[in-house]
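After the structure tokens below, expect a handful of questions from me.
As you look at this complex, bear in mind that one protein chain is not there, while each of the others sits in place.
Naming follows writing order (A, B and C), and every chain is counted from residue 1.
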Amino acid sequence: MKVTVKYFAVCHEMLNRSEEEMQLPEGSTVNTILKQLEDEWPEIAEFYEVMQMAVNWEYATENTELSDGDEVALIPPVTGGIDV
Amino acid sequence: MKVTVKYFAVCHEMLNRSEEEMQLPEGSTVNTILKQLEDEWPEIAEFYEVMQMAVNWEYATENTELSDGDEVALIPPVTGGIDV
Amino acid sequence: MFKITADTITGAEVREAVEAPDAGAVVLFLGAVRNNTDGRPTKHLEYEAYPPMAEKKMAEIAEEITDKWGIHRVAMIHRIGKLEIGEVSVAVAVASPHRKDGFEACQYAMDRLKQIVPIWKREVWVDGDAEWVKPDAVFFEELPERT
Partner (left out) sequence: MFKITADTITGAEVREAVEAPDAGAVVLFLGAVRNNTDGRPTKHLEYEAYPPMAEKKMAEIAEEITDKWGIHRVAMIHRIGKLEIGEVSVAVAVASPHRKDGFEACQYAMDRLKQIVPIWKREVWVDGDAEWVKPDAVFFEELPERT
């Protein structure tokens, strides 16, 4: 199956891209993506603890199962609004 | 001495005037004015309990002493802003 | 800016009066004339004020806010005269470095405004009656007849 993965803010900067398509085996979860990213850039794993993931515009866990066409996003801590 | 007395809202309506000048004896207090108004219109006294008085734009009591040129106001319960 | 006005209030007056480059949070309250009170249809409202004392009391509320929260940027404006449904009767703006303080201070300003600022509201109902109102209760619902 094919999913779209989106990167924002610091993730965008770290990975040097904002979006990509990934071909994943059937039965993949969010964790499958996290592992692939870790293979590419090991340091990203140390930030997983403070990050959230989203599938189809909804917060998800690393165990959330994926389907063909899903949109997955890595969500670093949000700062919506202002710092006041 | 001569003072200006101002009436607002329901007082304005009751007394049918918004402002008048009063000649008062030396040593007069806010109470002197209240008594004069009561002489003119006895029913006003039953509202004194819920009213406040002001002298020179500051809340005052009936015992506040008056001086020549003072501006005195009868202040019915205020409703500043909105009822929400 | 502390003002009693007969002109239309947009909210921009108070907002512009409090803006500052070091104040990230602006809380603005606008009170508008509702089309009903407790279900009884309102035709329009009339506000009367004692302008010099009202503006003095508004400035005192701002001083209280400075004492309580260290906030220096507060503006209040209240309209007088006849107001149609939907028109703004009162606007309060507070600018502060932190939003929590701004919300508290703006709410405080409105509470105090209704307590100590000499402004009165006369509600004119669609059914033809009219009365001076006070918070939470109708004040002098029936005036005693003049004897």
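Everything below uses one rule, namely that a contact is a pair of C-beta atoms (placed from the backbone, for glycine too) under 8 Å apart; a residue touches a chain by one contact, two chains touch by 3 or more.
Quantities reported herein were computed from a predicted structural model and do not represent experimental measurements.
Asker: List the residues of chain A that touch the chain left out of this view.
Answerer: Here the touching residues of chain A are 6, 8-10, 12-14, 41-43, 46-47, 50, 54, 57-59, 73, 75-84.
Asker: On chain C, what residues meet the omitted chain?
Answerer: 11, 15, 19, 21-36, 85-86, 97, 99-100, 102-103, 106-107, 110
Everything below uses one rule, namely that only the chains that are shown with their structure count from here on.
Asker: Just give me the whole-number Å value for how far the CA centre of chain A lies from that of chain C.
Answerer: Roughly 49 Å separates the two chain centres.
Asker: Where does chain C touch two or more other chains at once, residue-wise?
Answerer: Chain C, residues with two or more chain partners: not present.
Asker: Got the chain B residues that touch at least 2 other chains?
Answerer: none
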